[in-house]
Every structure is written in C-alpha cells, then in structure tokens.
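The other protein chains are all here in position, but one chain of the complex has been omitted.
Right, chain A next:
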Amino acid sequence: MSILAFVEIAEGAIKKTSQEAVGYAAEVARMRNTTATAVVLGEIASAELENLGRIGAAKVLQAADSRLNEGNIQAYANVLAQAVEKENAEVVVLAKSSLGDAVAARLAAKIKASLASNAVELPDTSNGFIVKRSIYTGKAFAYTEMNSDKKIIAIKKNVYTPAETENKASVEAFSPTLQEADFNVKIKETVKATGDILLPEADIVVSGGRGLKGPENWGIIEELAGALGAATACSKPVSDLDWRPHHEHVGQTGIKISPNLYIAVGISGAIQHLAGVNSSRVIVAINKDADAPFFKAADYGIVGDAFDVVPRLTKAVKELK
C-alpha cells in the first residue's frame, strides 16, 4: 500500500498547490506507515522532480510521454489508474483545479474510489477514514467517511504547508499504456495568460469590483498587486461587463480561492461573492460605504475612496521592501 500525489505542471514548473498535495500525501503516508509517490505526467526536467523529495515524496513516477504534455482528461485518468495499480495505492491526493477535478472524477469511477473534494484538513484515521471537506460553497463543513478501499482526496489551497527537508526523491520512469480513445477529445488550441501569477495558486490576491467604475481604472489594482507579488481577481459584474477576463471572476459562479490574503477593493460583499473567497486566511475590505456587507466578513477594513487609498497602500508596500 502506498499514497499517491498527482502533480500538475504549469509553465515548466511544479505548481505550488501540487506541492501542497505532495506534502499532504506524505503526511497521510506517515499516518498509514507507508511512503508517498508523486506522479508527474509529461516531459519535465528531472532536477525539479528530485526536489519533490524535500517535501516528502519518497519516489516520483514520471510518464515522460509527449502526448501527456497537455492536460487531456481521459488520458490522465487512465494513466493515474495504472499508477494506482502499479504502486498498490490506497489514497490519491491532488490539488483542486480545473484539470484535477475533471480527472479525479473519472479516476474515481475507474478504480471505484471514495472521493472527497474540497478537503480542508488531514484525514482522521482514528476510527475509519474521515475527511473534513468544505460544502455549501464555504458556508459549512461535512465530515465524510470514505467507505471504499481506495480513496481520492482533492485538497483546497492552503490546507497543508509541507515542511522542507534535504531529502531527494528517486525518479522512476513509468510507461503507461495509452489508447487512441484516450485522445478522442482533441485539444485544438490553448489560450493562456503567461507570466501572470495564476489566481488559484496565488498567496495574495487583490480584487476589484464595480466600485472601480471602469476597466481604465484597473491600473491601481494591478500596481498594488505588482508590489505585493499578488494575482488579480474581480467580482462577477466586472467580468460580465468585460472589464476583466472571465477566469478572474471569483465567487459562487466563478472560481473559489483560499489565499493567505485577499484584498477586496470596491466590492460590496454580496453573499455570492463571499462564497468564492470566504476561506481566505486574512480578508481586507476597502469600500467607501461604511455599511458595505464586506466589512462583516473581513478581518481589516478601510472606509475610504479606492482611488485615494489604494495608491497609498502601493506606496507603503514599496517602502517596506
């Protein structure tokens, strides 16, 4: 029995959220008296891979097949199922993402695993195998008993911070059998913002709402984000109005994030917006209306005009560094 972690690559590097998944898997492995194996699909330099040992992977299985360089849902599920078999894995851990979610579901059906998504803590194995997961878009938690021999856990960002050691992982090549049918879904084109900090990966997020009045005013958000090394996000009306791209919109119908710090500028704090950000560690609200609901969900608040306050914050951050 071993514990697997599915590792995703973005722009040639291991995603931060996947590193958290490896650390989480290593901790589950300790609880189960076994070791953790990270599975990496596609071609990536092996020095990167060895370093997964530092955060707890004893071994890395790499399927360095160019057909796996792009995230093809069916192919990935098929390959992971073979990795589960090869390693006799009890648990597969992965970070929630648009690819991870889609792959995990198919994998669960293939290997008949219990799947818990949005896990927020390490499992409780004192009596059975129970995973605490976030439900109702962050408004509650469910302690979920995993009834199947095989288990898949999809973790939220910031659930686990791996401790660093000097260990190196052994990297083993892995040649899964791929079928033509695995590639029935043809990826024709990938359009991706490069260089930007990916929103779901970011430790700090600066987000703007309709209070910013128009896309031409986004400079103040981008400058604060730039100074903080943060990603930018927005409320739904902002992406509906095409002020910002859809993939930046957070909330009930957008993406859900859980950074260390979320700074909301000119966003009222509607419950559907909070649904996407309520598990952030620290929340700051900046709004000119003292009665804005966001102040009830925030840790720090400033009642003021964004156009005055935000540039001053940017300046203060720059002075600090």
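The rule is simple: contacts are C-beta pairs under 8 Å (C-beta built on N, C-alpha and C of every residue); 3 or more make two chains touch, one makes a residue touch a chain; residues count from 1.
In this section, contacts and distances are computed from a predicted model.
Colleague: Can you tell which of "Polysulfide reductase", "Electron transfer flavoprotein subunit beta", "4Fe-4S dicluster domain-containing protein" or "Phosphate ABC transporter ATP-binding protein PstB" UniProt lists for the chain that's not drawn?
Modeller: Matching "Polysulfide reductase", "Electron transfer flavoprotein subunit beta", "4Fe-4S dicluster domain-containing protein" or "Phosphate ABC transporter ATP-binding protein PstB" to the record, the invisible chain is "Electron transfer flavoprotein subunit beta".
Colleague: Among A:M31, A:A64 or A:A105, exactly one should touch the missing chain; which is it?
Modeller: Answering carefully, the residue with contact to the hidden chain is A:A105.
Colleague: For the chain that got dropped from the picture, name the residues of chain A it touches.
Modeller: Against the missing chain, chain A presents residues 10, 71, 73-74, 77, 97-99, 101-106, 108-110, 112-118, 130, 132, 134-148, 184-193, 196, 198-201, 203-204, 228, 246-247, 252-253, 256, 260-261, 271-272, 275, 278, 281-282, 284-285, 295-305, 308-309, 312-313, 315-317, 320.
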